[in-house]
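This report concerns only the one structure given below.
Left out: one protein chain. Kept in place: all the others.
And then chain A:
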Amino acid sequence: MSGTIYDPVLLSRLLTSLTLGFHILFATLGVGVPLLIALAEWTGIRRNDPHYLLLARRWARGYVITVAVGVVTGTAIGLQLSLLWPSFMRVAGQSIALPLFMETFAFFFEAIFLGIYLYTWDRFKSKTAHIWLLVPVVIGSSASALFITIVNAFMNYPVGLTMEGGTITSVHPIAAMLSPAMPTKVAHVLSSAFVTCAFVLAAIAAWSLMKGRQHIYYKKALKLTMGCAAVFTMSTALIGDLSGKYLANYQPEKLAAMEWHFETTGHAPLLFGGVLGDDNEVKYGLTVPYALSILAHGIPSAEVTGLNDIPKDEQPPLWTHYIFDIKMMYVAYMTLVVLLFLWYMWRGKGRLYRSRKLLALIVVAAPVAMLAIEHGWILNEVGRQPWILRGIMRTAEGATTSGHVDTMLIVFALLYLVLGITTVRVLSRMFRSNRAEDELRALGMEGGDHR
């Protein structure tokens, strides 16, 4: 590549975000789907309803494909941490190895029981024996999310170590896991993964109903998933508010950059939209009085730290504001879909499964939820720049000095492109060639009514 400047730091950042951006699509499914499979199977057993059991089976079948891609891309990011950020991992190895190590155990646990679960559908005499195998899968997948988020929380707000002159002198492994960023982050990651998976699975059911396949199976699927989506949307919104309060107290620079809040003031308004002109003049923005103070501290008069109080070279990029706004629009959309669904259920007079508009809105909610996850992570990661370990190590100091990062970036981009396309192809072929109605008939489960 003659003519361009080879910059391993920038390229390492690009490659890491590419891998993570691709991995979290599958990781999110990995965290949330087992819970929904468990719910479906449990409902099936409790109500003695074969439709729910088939639902669990079909979800599990598709889930294996996404798990495979999740596992390999997870392995990739695990190794890439050392390959692209060797100096960072040297420090992380001393301070935060414990949750990383625990994550592999959680992953191990999940992998073993998922394998058993998938191959023992008709193995046990007792009906409930099989569903118990999902308990370790759900625990394992949520625990991996917990531990890996602990690592990320540490990077956002490192605690439990003493630095003297650039070297770590004492480390408390347990204390390092209990970063103030941890509770909100973990809760937000888990809750938003559940919402997303509920929407993704709801979209599948809604799609089939839209195509005119009015089998009761799809109605049950839609009701179950949208019910979960409603519950988890509420919890995620609540946790999102707590995350804002965490930021105001511990990472004010991230919140200030997100909000283009320059002067430290009380009665701070929340800014939505807008364009940043020269001299940090905001044009065309919509301001909501006091909202930022309320978001940050819960009191309309509370003082919110502005960017001008943060040293210039420690300020996150200001474009995080756009990411935040876009993310909030996704959240608003999802909330709207949930409310509409609830309204139709309550007042819809049986139009719930027939309204093409509502079904179409639900189908769109799935990619929107995934995009919200992506935007949330971009906000979290870019918002702590220029630090890789806030206050301790700058991103540039952690990156590799090795050559060939540019080539690797191209190689991995191609890999993810191919994996992404094949996953979609395999999944759609898998379910298109074997529809739920056909499977019900083949299994002799037919007999449900066609309301």
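The definition used in the following text is that a contact is a pair of C-beta atoms (placed from the backbone, for glycine too) under 8 Å apart; a residue touches a chain by one contact, two chains touch by 3 or more; residues count from 1.
Please note the rule applied: contacts and distances are computed from a predicted model.
Student: Can you tell which of "Electron transfer flavoprotein subunit alpha", "Cytochrome d ubiquinol oxidase subunit II", "Na+/H+ antiporter subunit A" or "Energy-coupling factor transporter ATPase" UniProt lists for the chain that's not drawn?
Tutor: "Cytochrome d ubiquinol oxidase subunit II"
Student: Pick from A:10, A:45 or A:97: which residue touches the chain that isn't shown?
Tutor: Looking across A:10, A:45 or A:97, the contact with the absent chain belongs to A:97.
Student: Among A:9, A:71 or A:197, choose the residue that contacts the chain missing from this document, as touch is defined above.
Tutor: Hidden-chain contact among the options goes to A:71.
Student: From the list A:173, A:227 or A:300, pick the residue that touches the absent chain.
Tutor: A:173
Student: Extract the touching residues of chain A with respect to the undisplayed chain.
Tutor: Residues 57, 61, 64-65, 67-69, 71-76, 78-80, 82-87, 89-95, 97-98, 100-105, 107-109, 111-116, 118-123, 136, 170-174, 400-405, 407-408, 411-412, 415, 419, 422-423, 426, 429-430, 433-434 of chain A touch the chain absent from view.
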